[in-house]
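Down below is the structure, laid out as structure tokens.
Only one protein chain is missing; all other protein chains are in place.
Presenting subunit A:
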Amino acid sequence: MPPGGQFLLGTDLLGRDLLTRILYGARTSLVIGVVANGIALLIGTLVGVTAGYFRGWLGSILMRFTDLMMAFPALLLAIALAAIFSPSLWIVALVIALVNWVQVARVLYTETTSLAERDFVQAERAIGAGTGRILGLHILPHLLPTIIVYGTLGISTTVLLEATLSFLGIGVQPPQPSWGNIIFENQTYFQAAPWLVFFPGVAILLLALAFNLVGDALRDVLDPTQRGRG
């Protein structure tokens, strides 16, 4: 049924109300967005800060591994992994996290190396502060703005990736609704019923757009040197 009347956005082939499906799909997208991105941030921070602070062979190994991950076609890797493991919400989140941590690690690595050379960190080390104290009290607080910005921007990347995987039929499995799999289920009929593709598509777009705009605004607020640049 087309949009209008009793069903605001129309119904799908099985007669399910599209608006309800989209509202429930939001839960899936947001859960994956937050969980996957959280894991990615955690891995990225751990790798980036460890490599940046300790340098040496450990840092080299970690960063070479990061370079290696950069050379992977990310989406292809995610698709292969998601298709091979039986897809469930948590597997999808984990796959996305495994693909997305790389950029965070690289940025934090660069920032940590320059922070570790700064005078206040050197001074702290000179008066005998332990590694934990330096990292926790002096390095991490300075990295926080970057982590927050990448955390926000990362949610939109994650949501897009989840939608893409679900659209290919290897993300979150029906009947659990996700915006990507609503489109996946209905794409065969989309010439006759384009609204079934259009509305979930707009939902994905709006969510990704929202997090991109917030992330960009946060970058302006948290990093004054970037203000006014694209």
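Going forward, contacts are C-beta pairs under 8 Å (C-beta built on N, C-alpha and C of every residue); 3 or more make two chains touch, one makes a residue touch a chain; residues count from 1.
Assume contacts and distances are computed from a predicted model.
> Match the chain absent from this complex view to the correct UniProt protein name in "Dihydroorotate dehydrogenase B (NAD(+)), electron transfer subunit", "ABC transporter ATP-binding protein YtrB", "4Fe-4S dicluster domain-containing protein" or "Dipeptide transport system permease protein DppB".
Its record in UniProt gives the absent chain the protein name "Dipeptide transport system permease protein DppB".
> Among A:T28, A:T112, A:S156 or A:S178, which one is in touch with the chain left out?
A:S156
> Which of A:L58, A:I84 or A:L222 touches the chain that is not shown?
In the complete complex, the chain left out is touched by residue A:I84.
> Can you tell me which of A:L18, A:A36, A:V121 or A:A208 touches the chain that was removed from the display?
The one listed residue touching the chain not shown is A:A208.
> Among the options A:T11, A:T112, A:T146 or A:T164, which residue touches the chain absent from this view?
Selected residue, touching the omitted chain: A:T164.
> Could you list which residues of subunit A touch the chain missing from the display?
Output for subunit A: 64-65, 67-68, 70-77, 79-81, 83-86, 156, 160, 163-164, 167-168, 180, 183, 187, 190-191, 194, 197-198, 201, 204-205, 208-209, 212-213, 216, 228-230.
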